[in-house]
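Structure first, then comments.
A single protein chain has been removed from this complex, and every other one stays in its place.
Chain naming follows the written order as A, B, C, D and E, and within any one chain the residues start at number 1.
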Amino acid sequence: IEKKQMQDFLKMYANIVEKCFTTCCNDFTSKALSSKEDACVANCTEKWLKHSERVGARFAEFNAEQASQ
Amino acid sequence: IEKKQMQDFLKMYANIVEKCFTTCCNDFTSKALSSKEDACVANCTEKWLKHSERVGARFAEFNAEQASQ
Amino acid sequence: IEKKQMQDFLKMYANIVEKCFTTCCNDFTSKALSSKEDACVANCTEKWLKHSERVGARFAEFNAEQASQ
Amino acid sequence: MSFLGGRSNANASAVNYDKMEMAVTELDTVTDFFNRMVSSCYTKCVGGRYPADGDLNKGESVCIDKCVAKYNEVQKKVGEKLQSRGAAAQASGAAPGSGSAFGSL
Amino acid sequence: MSFLGGRSNANASAVNYDKMEMAVTELDTVTDFFNRMVSSCYTKCVGGRYPADGDLNKGESVCIDKCVAKYNEVQKKVGEKLQSRGAAAQASGAAPGSGSAFGSL
Partner (left out) sequence: MSFLGGRSNANASAVNYDKMEMAVTELDTVTDFFNRMVSSCYTKCVGGRYPADGDLNKGESVCIDKCVAKYNEVQKKVGEKLQSRGAAAQASGAAPGSGSAFGSL
């Protein structure tokens, strides 16, 4: 079960990288992240985590409601 | 093998939900599905199943043809 | 480990088919591939393999660099 | 069971019920459904735009709440549709219409 | 074997042949290929539009039939290309060009 949690975490990690890279990086004339891209990645990661937490909270509420019906 | 079939079924279920949600739901000002969205989800599900069956039938024909060559 | 390599290969195979089909096939009035589509699929496959090799080479360099730091 | 939005069905055999219960409550399945909901709602409510900061704004937050509610609704509807069509029976190789393995969800 | 669109090759060793045969006929692989075909043809022929009803119309049905045929064709072409390039040999760590493990498909 711990292994499963680690896998879920790594999947989330890989998802964030993929999404935020796609959203933030569109200039491939330099190797380094520009400061704009850097900020974008930070914000994008933060947003994804908050989004994910909010979905989780609503989903838990929904399940609790269903279970009590 | 039965477990595999169950998993395939659940995957198809999750796919339909994802596709039909994406196609049908674009208004997030209310929590409940509008009657239009509701009909869309029903049609979308039905269409996906028929589509999937048709692809399966053609694929089976193709494999039978190949095997007989 | 050999089984894993075979699975990776089959996954790559399935990915190429999916990507090149999506890129190359947009006319569904005939069953057979047109000569244009046929050439597109060949080029697309070749390009994907070269792309994949290049990414692999850069990724290996990056990992070697990180390891030596 | 609430996860798949169905109701228990006295016609379903206990054996099938148990098997599906197991499959459904398997962590993998729940995680897969949840991850798809996260992704779908991200696309609808947050994604794509270049983020101005790291917080969810009011509009995004409201959107996410409705999005989760609607996604769950769609899940129920599709589940009921599959149930009524006996899709599970087909998928599990049973004669279509013969049983209601899926009815037990 | 028809699944991957290749032809048997006398040069391939029996051992490799068996292993790949096994892998290829594994349900997982077939299911994965099939699911991708279903998704791709749905996108090309049906998807996106708001459905007017639950039936496939004439145009969609015809499109699906051609789509499956073309998808299978592409699968063959790509398979032949990988075979000729010895991609399987590379992937399996064998010396490139040394054998034709994939030739046996």
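Annotations for the structure displayed:
Definition applied: a residue touches a chain if its C-beta (ideal position, glycine included) is under 8 Å from a C-beta of that chain, and two chains touch if they have at least 3 such contacts.
Remember, it's a predicted structure, so these values are computed and weren't measured experimentally.
Listed here are the chain C residues that touch the chain not shown: 1, 4, 8, 11, 15, 19, 23-24, 40, 42-48, 50-52, 54-56, 58-59, 62-63, 66-67, 69. Residues of chain A that touch the chain left out of view are 2-3, 5-14, 16-18, 20-22, 24-26, 28-33, 37-38, 41-42, 45-46, 49.
Just so we're on the same page, only the chains that are shown with their structure count from here on.
Of the chain pairs listed in B-E, A-D or C-E, the one whose interface repeats that of B-D (more than half of its contact pairs identical by residue number) is C-E. Here the CA centre of chain C is 13 Å from the CA centre of chain E. Taking the mean of the C-alpha atoms as each chain's centre, chain A and chain D sit 21 Å apart. Mean C-alpha position of chain A lies 27 Å from that of chain C. Touching two or more other chains at once are residues 45, 65, 67, 69 of chain D. Touching two or more other chains at once is no residue of chain C. Applying the touch definition to all chain combinations yields A-D, B-D, B-E, C-E.
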